[in-house]
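Read through the structure below, which is laid out as structure tokens, and then see the notes.
Shown here: the complex without one of its protein chains, the others still in place.
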Amino acid sequence: MALLSVSDLTVELQTSRGMAPAVRGVTFDLEKGGTLGVVGESGCGKSVTALAIMGLLPDGARTTGRIELDGADLLALDEEARCRIRGNRIAMIFQEPMTSLNPVHRIGRQIAEPLRLHRGLRGANARDEVLRLLERVGLPDPARRIDAYPHQMSGGQRQRVMIAMALSCAPDILLADEPTTALDVTIQGQILDLINELVDDTGMGLILISHDLGVIGETTENVAVMYGGTVVEHGATDRLFANFAHPYSQGLFAAIPQVGAARTGPLRTIPGTVPELADLPSACSFADRCARATEICWRQAPRMERIGPDQRTACHHHGETAA
Amino acid sequence: MTETVSNSDRGSGQGTGRGTASLGFLGRALGHRSFMIGLLLTGAMIISALVSLVWTPHSPTEIVIAERLKLPSASHWFGTDQFGRDILSMIMAGAQTSIVVGLIAVSLGAVLGVSLGLWAAARRGWTEDVIMRLSDLNLAFPVILIAILLTAGWGPGIINAILALGIYNISVFARQVRGAGIAMWEREFVLAARAAGKGNLAITIEHVLPNIISIIVVQATISFAIAILAEAALSYLGVGSQPPNPSWGRMLSESQSYIFLAPIIAVWPGLAIVLSVLGLNLIGDGLRDLVDPRLARRR
Amino acid sequence: MSVFLARRFLTFLITISGASVIIFLLLEVLPGDPALTMLGVDAPDSAVAAIRLELGLDRPAAVRYVAWIAGLFQGEMGLSYVYKVPVTELIGQRLQVTLPLAIGSMAVATLTALSLGIFAATNHNRIGDYGVMGFSQLGLAIPDFWFGILLIILFAVILHWLPSGGFPGWDEGLWRGVKSLMLPVFTLSLSLTAVMTRVTRSAVLEVAREDFVRTARAKGLSRRAALWRHVLRNALVPVLTIGGVLVATVLTGTLVIENVFALPGVGKLIFDAISNRDLMVVKNVVLLFAAIVVVVNFMVDILYAMVDPRIRIQT
Partner (left out) sequence: MNGPVLNAPEDSEAVLRVEGLQRHFTLPRESLFRAPETVYALNGVDLSIRRGRSLGVVGESGCGKSTLARLCMALDTPTAGRVEILGQDLARLPAREMRRARAQFQMVFQDPYGSLDPRHTVRRIVGETMDALVPGNGNSNGKSGRSIEREEAVGLAIDAVGLRANDLDKYPHEFSGGQRQRIAIARALVTRPSLIVADEPVSALDVSVQAQVLNLMQELQQDFGVTYMLISHDLGVVDYVCDEVAVMYLGRIVERASRRQLFAKPAHPYTQALFDAVPRIGAGRRRRTTLPGNVGSQTRQAAGCAFADRCPKAQSRCTGEAPELRKIDNGHMASCHFA
């Protein structure tokens, strides 16, 4: 049985134009110690999926489907039970390490908070544990840093603090939502290495959300490509990156200028713009930007189909080659 | 209490404005209930002031001792005061005073305050320091204190009330405009205008002012409401409008001597003030929602 | 921290000295001859000459200003022209009424506003929120002196529960004093409560949207725990700001309310002084009020730095 199993997850959010679907029928599994990358552009529903797993969607959001942790459906739990899981069995780190830390509290106190909440650690015990965690995430001079305020640290250091906080109760699953997007490249490398190392050492499962195919490709074993609130392609990272089947993933891959690649004419582009939630086509969400789209794409949403070992895609035309 | 969706889903947040914007300002205004109530109340105040210029049920100043302290009746809808004057007529005429004082005081404060605020935001450095220290100094003197000083120096009069309110409003507007202006100067489109060779004055007029005009309008509405309250208070204390000029504040102060005899005459002018101020405040809050949904959160 | 405080202290000094200059100019220099201001233009020359001599008005303005300020540093405010007693003594007596009134209404307003504001924010867009917002909208629109009159009509004229005004003095027993201040305190706190409620509500709503609150929830804190541990302290900064601004409102409020309830406080003193043209009293009382406003705002600045560690390094 998978550690985390998301099936047919649908989330509707309140917008000024009424309820709009942000996530539509997302399904995936995460094994114990497994790593899953979720990749997609803005508004594709990747962050909403993560927040749905955490149970931290904005007020008024409607969630259906199942999110099972060790076989127990999280959506069926009451708020109190979900609080016991958050930060304890499932932890999350966010994109902006600056705004994600409380500016008026010292970092030691902020890291100790889940320890106190879920493990009942207090005083010197909590402080020792915090020091151990800070050391574990490689923050230089933890004994001094523990009493610092967030604004006294650099972005990379703050993200290490966030990771220490997420790690504090040895969670089964770590959700990382664009953890390195706000950081410099060399710092991003440090943080990704740290996350990799922690996953290997602790055996926790990782869901890494990013818009950067490179980050996902280097960090996770499996990958789900999202577009317009749905997973359009899913499978083993190596296999997918070697041979994308969905026209959107293919387009995304081709649109990235790669370092050291021979320059042969202009970059391939996906026409049109990233759609807004309320404007999504109802059948295949990519139909209006897709070169292969035919009448059926406008009429009927494609289902996920297995197209090879460890690779599934949702496209009516996946067998055909691009025009 | 709500949590927002992660910043990485930038596109979804950006789009929400587009749908409502297409409705148009007027359409959204008509659907904004408290804004419409505010408009109605303020409209009523303005109309009664205008009507009172040409017609009132009775003379607001004529003393008829025989008719004094009458309860509301068919000929005197709101009753009469201690001199037998018609209260409804006095309230209609009193609206004139409130509006005139508010208009002049707010315009004075807005014109000078906005200019100083824009100047401070554009120049920064010591210019800003001087303007802000002056405004600190100004804020050390609340309206009533300024009015007291002016009255003690020059004797009582409506001009003092207007001046006191105007002076006070200068720093209110200057602060608000400086803050909003500095935020605008940090936007990239201002940098782009500089790259296009625009000078400070041109940037202030073309980019900074149009983008903060809504803040100024909202502030003006709220300041107008505060001015009506303050004028009433000053007249109540005897340092504002002087007899025979009709004024809601003075009506209240006079009514207090007859509170045991005819408590009802203390009710009408107060109601007039409350409804006028409420109307303007509702307009101000409504405008804030309507022109910029992001601003609405700030308060 | 030290630079922040030093700058604030400098601002404070500049403001307070500027205020004294302005008061002096407006009362004794710009209107012309203070002796004429005090006696009126019809006064006989001999009386004018006498008062000039008595108050030292024959000296140049600059000298008189310095003498005034020097006196203040020695705790001297001069003699009231009308009552012929030291102004410090007059103010001291009157503060026994004004201070309890001001502090009492500020306390009532703060407690009510914080509870109402937090309640409204946690019930955002629900009936409780609308109720609180409606109340505060009304509280903003009601002139406090009229509210006072209405309370007098209700509690004194109709119900006869409380006195309609006046103050017996603290010598007559604590309860009688408190009783006569109850309506004034309640009256004065209405508009303060309305303003602070609005600010508290929106500050809490704003902070609740911040990323770090989401982090707190991701750690497993309940909504309520996140509110108490993470939102409130951050929301305190705007509430403090408005608290500082409201001190000016409270002070001028006491001026008005003391007149509504015929309380022998500083407010009554200053209006009597205006009618009596007692310049000595007017200028010192106005300076005292301005000084209180400035001092309180200086203290608010210090509180900021205590609440928000980031402010310590900004200037």
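Labels for the chains are A, B and C, by order of writing; each one numbers its residues from 1.
The rule is simple: contacts are C-beta pairs under 8 Å (C-beta built on N, C-alpha and C of every residue); 3 or more make two chains touch, one makes a residue touch a chain.
This structure is a prediction, so every number in the text was calculated from the model and none was measured.
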item: Options A:G34, A:P114 or A:G156, residue touching the unrepresented chain; value: A:G156
item: Touching residue (missing chain; options B:H58, B:H207, B:R250 or B:R288); value: B:H207
item: Which residue of A:D8, A:D59, A:D238 or A:E320 touches the chain not shown here; value: A:D238
item: Hidden partner interface residues of subunit B, rising order; value: 11, 14, 17-18, 21, 187-189, 191-198, 202, 205-207, 210-211
item: For subunit A, residues in touch with the removed chain; value: 41-42, 140, 154, 156-157, 184-190, 192-193, 196, 211-215, 217-221, 237-238, 241-242, 251-253, 255-261, 263, 266-270, 273-274
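In the analysis below, only the chains that are shown with their structure count from here on.
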item: Euclidean distance of C-alpha centroids - subunit A vs subunit C, Å; value: 53
item: Mean-CA-position distance for subunit C and subunit B (Å); value: 21
item: Between subunit A and subunit B, centroid-to-centroid distance (C-alpha), Å; value: 50
item: Set of subunit A residues in contact with two or more other chains; value: 56, 94, 96
item: Residue list for subunit B, restricted to those that touch at least two other chains; value: 1-4
item: Complex interface listing, subunit C residues touching subunit B; value: 11, 14-16, 18-19, 22-23, 26-27, 30-31, 37, 121-122, 124, 137-138, 140-146, 149-150, 152-153, 157, 164, 198-199, 202, 204-206, 208-209, 211, 213-214, 217, 223, 227, 231, 245, 248-249, 251-252, 255-256, 259-260, 270-271, 273-274, 277, 279, 282, 286, 289-290, 293-294, 297
item: Contact footprint of subunit A on subunit C as seen in their complex; value: 210-212, 214-222, 229-230, 233-234, 307-310, 313
item: Residue ranges of subunit A in contact with subunit C within the complex; value: 54, 56, 79-80, 83-88, 91-92, 94, 96, 99-105, 113-114, 117-118, 149, 151, 162, 165-166
